[in-house]
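What you see is the complex with one protein chain gone and the rest in place.
Now for subunit A:
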Amino acid sequence: MLSRVAESVYWMNRYMERAENYSRFLDVNFQLSLDLNEDSNRQWMPLVYTTGDNELFSRKYNIPSKENVIHFMSLDIENPNSIMNCLIRARENARTVRENISTPMWEVINEFYLTIKSKRKFEESDMPGIAEFFKAIRNQCLLFYGCQEATISHDEVWHFALLGRLLERADKTTRILDMKYFILLPSREEVGSTLDLIQWLSLLKSASAHEMFNRFYTRITPKNIAEFLILDKIFPRAIRFCLSKTFDSLKILSGTDKDSYGDETEKRVGVLLSEMNYASIDEIFSSGMHEYLDQLQVRLNGIAAQLDETYFRN
């Protein structure tokens, strides 16, 4: 397939995944703000840090109020990663590869865009319906994945789509975990309190991981949550799961057998994955959780850059 097409399919999926993650983050934070009776501004800025767009935010807005952060992350056209921009770019990528995707897939993305493109700003009157708004966005993204899964051949196009989605997802999971860990851990005196529980729960919800976590763990503790979101083998938002599926797709694309590797991307993913296969959460905690997540992010970025070099820059 054309390198440009592979690149567009990859980015189309990264942007959709990003939009979905943002809508989930915002929704969960919004729900959390209803449960907390403290200065709510304190709670919104970390979300912006998670996205890495904090400098742009600070230049544009005076205070990290709920309204400002929601606007910035969802509709702000000047924020290159806002949900709106993700959607515009996902759709633009879809347009450039229409002949490689199915009509239902295109229709999902196009109708999605048409329904939200006229929304410029949230009014106070939108607030009661805002959870619905985020849910609708999340559902559209899920509809897109489902449609993609069910209507296109699982050939090269499909694998590049998966790569975009998985790498974005792994990245967002490291970020949300890092951010929450950073703000939540200092509240040591409140360990076991209702507040603490609510906040840790919100972290799980940010990764849509609440129910699955409960199925495998009996206690909500930082270590358990970190273990689940970093090292779980079968939960689809866990970083190890994402890397393992990334590895599978890369293998199929390069055609090399499991004991050798065809290119640098495959090698990097393979090395990282085997490290994770032999990692334990205790080691991660004792070596420093933040440092570990930071490293992970750097390596994920390296993988994405290498992928770009290997497949898109022919």
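Assume contacts are C-beta pairs under 8 Å (C-beta built on N, C-alpha and C of every residue); 3 or more make two chains touch, one makes a residue touch a chain; residues count from 1.
The working rule: contacts and distances are computed from a predicted model.
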Name under which UniProt lists the unshown chain, selected from "Ferritin-like protein", "Circularly permuted ATP-grasp type 2 domain-containing protein", "Extracellular solute-binding protein" or "Sugar ABC transporter permease": "Circularly permuted ATP-grasp type 2 domain-containing protein"
Chain not shown: contacting residue from A:Ser33, A:Asn54, A:Asn110 or A:Gln306: A:Asn110
Touching the absent chain when the full complex is considered, from A:Glu67, A:Glu156 or A:Glu264: A:Glu156
Missing-partner contacts on subunit A, residue numbers: 1-6, 92, 95-96, 98-99, 103, 106-107, 110-111, 114, 156, 160, 253, 311-312, 314
